[in-house]
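Here the complex is missing a single protein chain, while all its other protein chains stay put.
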């Protein structure tokens, strides 16, 4: 008697516009990162091919900072995607916590540019501390988004509690890892940036589904 | 006899592209705000870690102006979202009034940068007057969008007159509140910016649905 | 015998991604216009409130150029929208002609900034000629998009030939009108900008559906 089993209709996904807006902000912030790649200006009357080549080569901290920030934001976008695949409802609280995360994502080009500018100066520890500090805040905001979104009333009822638990657990690493990088930065900016790089590679490699 | 009740088919939502375009403009404008966070330039041959730290700290008016503008635009996006949830049809008039609102939203980074630049100078009253004045215009444009969108022919027929009345009422606060901030700005820029901050917090907290 | 009338199934709309991409470019180009509103820099040690007020007031050509370009691009977006409502299929030719239009739309902030910078100088005729010249090209590109899109194989079969003819006719004004503005610009930049302003107001007012 199949009629006896009341078929609960799947709720309509209300998060479409939230996801579209978030995608927009992620896409714009990730693209604006490249605006920090500046055309080198060469002093003197006639720049030679060799002078431009070495001026471009000297900008490597910009390229590295750009690369790290790009893939970190990309990983965040992928994970934002993963979380909202199972979320079906939104409320004002979720919108504003998500807004806090988006605000911090739009800020990323700023510490990236500071690191690129001051990497080869004695001010590098301050620049990298700022960089890692912003990602601590992002890690915390991500975790708050997770807490506000992965509650039973917001979820697709078909989501298993086990997969929710797994999702929650997988985001516990971010804040403490970036906190360690921030604590390390004043003493070794190189090690701190190494931790940031290792983190996005780790998250990229361990992303199982999307 | 349920057949006797003619079922009025729900009209197809025509506002999809208007909403997508508006979301795009909101997302871009909110992300461009962060472009005003400038890498501080330190005079002298070798910037020290301490010099960069204090240069970054001195930029706090930029951070504060950024924060206020970001969340104010976010609140506007949430409310734009709330209004268009019940709107099913568009006409040219609505498109252009919505365009006026979007124009003012794209302008927000400009007064934000003016406030950030002149906050600690004797020119602060002018900067903050401009800032609040732009939000008066935005408040008026929002109200015009509301008037053009929340008319029976444009609405989802299932929307109750009570919820429309509630929506209309909730947007009456904006223009006079920002007008007061604008009037206060020449005498006390701090109080005026405080009103602007209080307003987005109030709207964020009182947003009930989305 | 209704079965005797073969019901032609409505073709699936293939233009979704073309429209989304175009909307994205329109939304970004229209938002980037505001980047040309620059924070005025005031010489001297302590800028006064009055000095900032008059510096902001002196920037009126920027505001006017911004306003004209914003609403002209908005009108173009609305009309792009109107055209693609009846287009159901795309081909490579249409994509590239549409790409040409989008390229010119992304260029708009450039002549806008040139006009804002040189409006109050003897170079204004050149600046305004450039501005109007870009809109001649946009008008031609728009007309080419129309020709490539409003052909029977690309259209929603339910579109009446009369409405197609009406659409085609309504876009014939643009190129010659901007051509006249361009021809007038070297002699009277004010009259030329007046024609540009009159055109977007005319198109905004006469837009009947969307």
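We just call them A, B and C in the order they show up, numbering each chain from 1.
Everything below uses one rule, namely that a residue touches a chain if its C-beta (ideal position, glycine included) is under 8 Å from a C-beta of that chain, and two chains touch if they have at least 3 such contacts.
None of the values given here were measured: they were computed from a predicted structure.
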item	value
Interface partners of the hidden chain - shown chains only, full complex considered	A, C
Option touching the unshown chain, where A:52, A:147 or A:183 are the choices	A:52
Sole contact to the chain not displayed, among C:130, C:144, C:164 or C:201	C:130
Residues belonging to subunit A that touch the chain removed from view	19-20, 23-24, 26-28, 30-35, 37, 39-40, 42, 46-53, 56, 67, 70-71, 74, 77-78, 81, 204, 207-210
Those residues of subunit C which, in the complete complex, touch the missing chain	17, 20-21, 24-25, 28-29, 32, 35, 90-92, 95-96, 99, 102-103, 106-107, 109-110, 113-114, 117-118, 121-127, 130, 186
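Throughout what follows, only the chains that are shown with their structure count from here on.
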item	value
Chain contact graph, described as a line, ring, star, complete graph or other shape	line
Averaged-CA centre spacing for the pair subunit C and subunit B, given as whole angstrom	25
Mean-CA-position distance for subunit C and subunit A (Å)	35
Of all residues in subunit C, the ones touching two or more other chains	none
